[in-house]
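Following: one structure in structure tokens, then a few remarks.
The complex is shown incomplete by one protein chain, all other protein chains being positioned as in the whole.
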Amino acid sequence: MIRFEPRTERDGLWTAASFAMAVVAGLAVSALLLASTGADVGQVFAALVQGAAGSPKALATTLVKATPIILAGLATVIAFRAQLWSIGQEGQVFAGAMGGYLGGQVLAGMPPLLFFPGVLAFGMAAGMALGWLAAQLRNRFGVNEIISTVMLNYLVIYLLSWLLQGGPWGENGATISYQQSPMLPEEAFLPALFGSNRLHAGVLLPFLAAALCAVVISRTPLGYEIRGLGYNPEALRHKGVNIARTVTIVMMASGALAALAGATELFGVAHRLRADNLIGLGYAGIIVGMIGGLRPLGTVVAGLFFGGLASGAVYMRVLGDVPASLVPAIQGITLFFFLCAGVLARYRVVRVAFQ
Amino acid sequence: MSTALRVEGLTKRFAGVAANDDVDFDLRPGEIHCLFGENGAGKSTLSSCIFGFYRPDKGQIFVRDQPVHIASPIDAIRHGIGMVHQHFVLVPEFTVLENIIVGTQRSGWRLNAAEARQKLKAICDGYGLDIDFDAYVWELPVGRQQWVEILKALYLDAEILILDEPTAVLTPAESRILFNIMGKMCARGLSIILITHKLIEVMQSNRVTVLRKGKVVATLNTVETSPDELARLMVGRAVSFTITKPELKPGETVVAVKGLTAHGHWGEAVLKDVSFSVARHEILGIAGVAGNGQKELFEVLCGVRKAQAGSIWLMDEEIAGLTPRCLMDRGVGHIPDDRFREGLVSEFNVAENLVLGWQRSAKYRSGPLINSKAIAKLSRDMIAEYQIATRDEKVAAGKLSGGNAQKIIIAREFRHAAGLMLANQPTRGLDVGVIEYVQSQLLRKRTEGFAVILASEELSDLFGLADRIAVMFKGEIMGIVDPRNTTITEVGAMMAGRRQGTIQ
Amino acid sequence: MNQLFQEAIIVSILAATMRTMTPLLFSAMGELITQRAGIWNMGVEGTMLTGSFAAYIAATTTGSLWLAVLAAIVAGALMGAIIAFMTATLRVDHFIAGLGLNLLAGGLTLYWFQSYIQGRAQPTFSGFQDVAIPLLSDISVIGPILFSQRALTYVALLTVPLVWFLLYRSRYGLELRCLGENPKALDVKGLSVTARQFAAVMIGSALTGLGGGFLMLGFSDRFLADFTAGRGWIVIVALIAGNWKPKGVLVTVIAFAFLEALATHLQVLGAPVPHQLLLALPYLASIGLLMGVRFRSGQPTRLGIPYKRE
Partner (left out) sequence: RATEPDKLRIAVILSAGIESGWDGTLIQALERVKAKKPHGLDITWKYTDPLWGDDAGDAMRLFAESGQYDIIWAHSTYSDQVKKLKDEFPNILFVVVGSGNDGFGGNQYWIYKRVHEPAYLLGTIAGKMTKSNKLGAVGTFPADDVNDEINAFFAGAKAANPKAERTVAFIESWYDPAKAAEYTSAQIATGADLIFQLTGNFKPCEEAKILCFGNFQDQHSFSPSTVLSSTVALWDPDVEHVVDAWWAHAAEGKPYAGNTDKHWFSMKDGGSTMASYGELEAKLPENVRADVDALKAKIMAGTFEVPVDVSDPKAH
């Protein structure tokens, strides 16, 4: 008889093999899905790969697309590691863009070295405010953070709608138009890297943020407390950790990271405030953070994978002639295989003799 | 039928480590057979394998001399095996009756509560047990909860009963009742496997099997052995049961509590007008049946619970209302009774647990980062000093046996505290070897000049260790006695609610 | 604005409350069963969406609304099976599995939908109509509110006592609640925790899927991307706010539906505030209400914690 038994130590090779199998299985099932609707599987995948990594431009797009997702993913990592189930990344991304936009108005005309850190700080402050609010609702009023963050998401999105439509930030001119702000002045665009017209300096942020998160979580007393909070808050409380304060810090840090995603998206990509290009980034961040095993490095990898899919998606749609929604379907399918691989990696097969 | 149950060559590994290694064991009809061994020796694992809860890697089980295949508890139950687990497997939100009948009904949509009630009543009457079937389990004191566990097994018509440390949470009086009932059970033909760390209880059994590191060391007829021999077999060295406590003069008062009153979650008073003081070189024992305010007293003293009234002076400072952090910084150490809930983070490794609460301390930091080198070094020192049985400091605390986990807490608190040590049930569930060790450490702190407050349900321990004993009942102190001129019976009476002085 | 207190408007608000409540109630009762069994299914949104989609496909291909209802139920149960496999069998983190399901369901339904309608006009169907209960529906004021609703609204209201009975009066309910409170208590009696969680999640998700199905069959005539528009999250909120009790969940769902109906009517009546504020009203009010209430948490003790024996 054979059976599965948990491993004591991780086996790097086996883990890698598990995840490789997951990718293959995920793609295989996606291919089946494609075939089921009569698409040309080879052509679609070729287009996908070409769009994700087929050229420097494609790679740049992948990076740009991965940037907000990774940042929102890191926000997830920080919160979920402390077992604070914040679903508020979506609203915080919006808040980050809104705060950044406000900052852009306040700091207009400043030299770039002050302007960009300044507007990003404005954005992060908005996300932190949301995180702070959810933390207070939990600490003082016992409102579960899932509830408060879901509700706050709606509130923020409606607030943005009001600001752009009827409120002060709508596009000026004779008419109130589409829900969007006026274009930012060119000097407020995040500078481009390597002379590329799309690779903005903001793409460096996720890597910096991930490194910072990794160090904070595993090497600092705060990270120790965050991890402990996730495992056993009662023991921490007994040993002098102020739980409410830690919750507040974690929620604010998480809010700041998600908000950074919104702010970079505003100054690096969209260059005007509007909801369209922010929708779904927060939820994608949650998924990516979780696929990344709630680890900063894993989140970067998962985020790049998702960024690649998103960037390849356009090629696939244009060249492959398949419905746009194949990409979220592939993402969902691979996510499930990744989860299975995560389980598989922790087990090994043993023989037993027992009647 | 020569044996009720027999186990041959049973081996069970956890992630490669043998918790049971080629164990042979047999249980005779109508006997009480003790399993005895250190924490982590493999007693619970063996029981769980017999019960089909764990799947052994090797071995054969015979029930009434027939080889059987036990793949799941359902097989065990079918063969008449019942088990009371070391840790309660109860649903606090359910009533007693619901806890007993859940999962036992095999047909019908509706709950057959009435039928079950009758059957239970018959069982209880047979053993002279009195229990309110409609009480919620969370309302019951732990002692009563243990009866619910036993009833669960009896309700399933167990003929072979495995009791894993049932007396760990019982008062001496309750334990006596349990032994009484076990006697009746054996008389009715039930056979019992009993796990306990208490030698007095082992001595009341028919036979005893000693396990060490997963292997059977010996199986003995109880009448042919002695506590000393058993302890020696178990630990591999002689264990001293007599506590030698040096005479010391109490020094200045360290902590003084006056009129302390605290409320529970529902506003009920859990501490009523509690007053006492403890001096340097002094151990104040707190006696009382669990649930009479000891836990709340410790919680107030270490700052995790707010007091409604009263004052607490630590040296020359009023500390009531200060946070745990402030108290820790003032030298208060605390060994909580629920080690895995309040004392440790199971997922953290030994090293991390050894600095729990001190993670921000400058000693363990270099700049803003945690100085893992310093912590690792400290950990290795402490593992050696306190003889914590672990592969190294990087093992997760949850993987250690209960006794060794307790040593982590003791090591940490002793290392960081200065002046006052609060110890709530520090030896509960530990094997005699570890108990001996913990007690010696408490005495060492006393010698060093600490004031120690020690709560224990083991009156013998208190009488051996404490300089004075305060007896608690329903949140009140019934009196503070000097163990040298008080008897255990007198304290027992106070634990049941008699005030000091009203005893003749 | 002063029309707000006219009888016709009040009746309309209350009738709208009943309608809006129906899909939420089905799904919330389903999720209640799931969560009482210890599985914290975050995939409500995806399950509802799949239910809607299946109902749409069935309604437009077979033309039978009741087959569409059945399709929504079956689709929900299948989503439940995925969740159960991930959480009860593989013991993956419940949150991750549920959020993953949302992603999967969103992608798959849209992909199939777009393939389904590719190159042709989108087929539509004609959904459920109100069923006026004879006599009762003629009662003034409450007649149109209570007794002139879609048939499934009555069924949804009926699920509340049914679920209550299942949970508290049947032996399955006792076992089910035990799964959420302490699955080991069942395990040591030799009952399979995994099998029972599987059953509970599939039954619960079937109801959740039915909620999505009703959303389709009762309100729409066609499927669209992101059709459920976040209602799954409201269901989860209702569960927490309803303290995991059938009656509490019913009350929160009604309260939420009422606020939404009120906001709708306020906007239509031209309340002199930005319409975004009215749209946000149900969410604002929910937070406000939750800040006020305190109760002993009815959250199943082992909710969301994968059960492992060894």
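The first chain written gets the first letter, and so on, giving A, B and C; residue counts start at 1 in each chain.
Assume a residue touches a chain if its C-beta (ideal position, glycine included) is under 8 Å from a C-beta of that chain, and two chains touch if they have at least 3 such contacts.
As the structure is a prediction and not an experimental result, all values here were calculated from the model.
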Among shown chains, those touching the left-out chain: A, C
Option from C:117, C:157 or C:291 whose C-beta touches the chain left out: C:117
Residue among C:19, C:91, C:169 or C:245 that touches the chain left out of view: C:19
Given A:17, A:31, A:269 or A:343, the one touching the chain that is not displayed: A:269
Candidates A:18, A:144 or A:165 - the one touching the absent chain: A:165
Among A:106, A:183 or A:211, residue touching the chain not depicted: A:183
Contact residue for the chain not shown (choose from C:94, C:171 or C:275): C:275
Interface with the undisplayed chain - residues on chain A: 61, 158, 161, 165-166, 171, 175-180, 183, 197, 269-272, 276-277, 311, 313-315, 317-319, 323-324
Hidden partner interface residues of chain C, rising order: 3, 8-9, 11-13, 15-16, 19-20, 23, 114, 117, 121-122, 124, 126-127, 129-130, 215, 219-222, 224-227, 229, 260-261, 264-265, 267-270, 275-276, 279
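Simple rule for what comes next: only the chains that are shown with their structure count from here on.
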Inter-chain centre distance, chain A versus chain B - centres from mean C-alpha coordinates, in Å: 46
Between chain C and chain A, distance of the C-alpha-averaged centres to the nearest whole Å: 27
For chain A, residues that touch 2 or more chains besides their own: 6
Junction residues of chain C - those touching two or more other chains: 310
Contacting residues of chain A [partner chain B, same complex]: 3, 5-8, 215, 219-221, 224-225, 227-228, 231-232, 234-242, 352-355
Residue ranges of chain C in contact with chain B within the complex: 169-172, 174-175, 177-178, 181-182, 184-191, 301, 309-310
Footprint of chain A on chain B - complex, ascending: 15-16, 55-60, 67, 69, 302, 304, 323-325, 327-328, 334, 336, 341-348, 352, 356-357, 359-360, 365, 368-370, 372
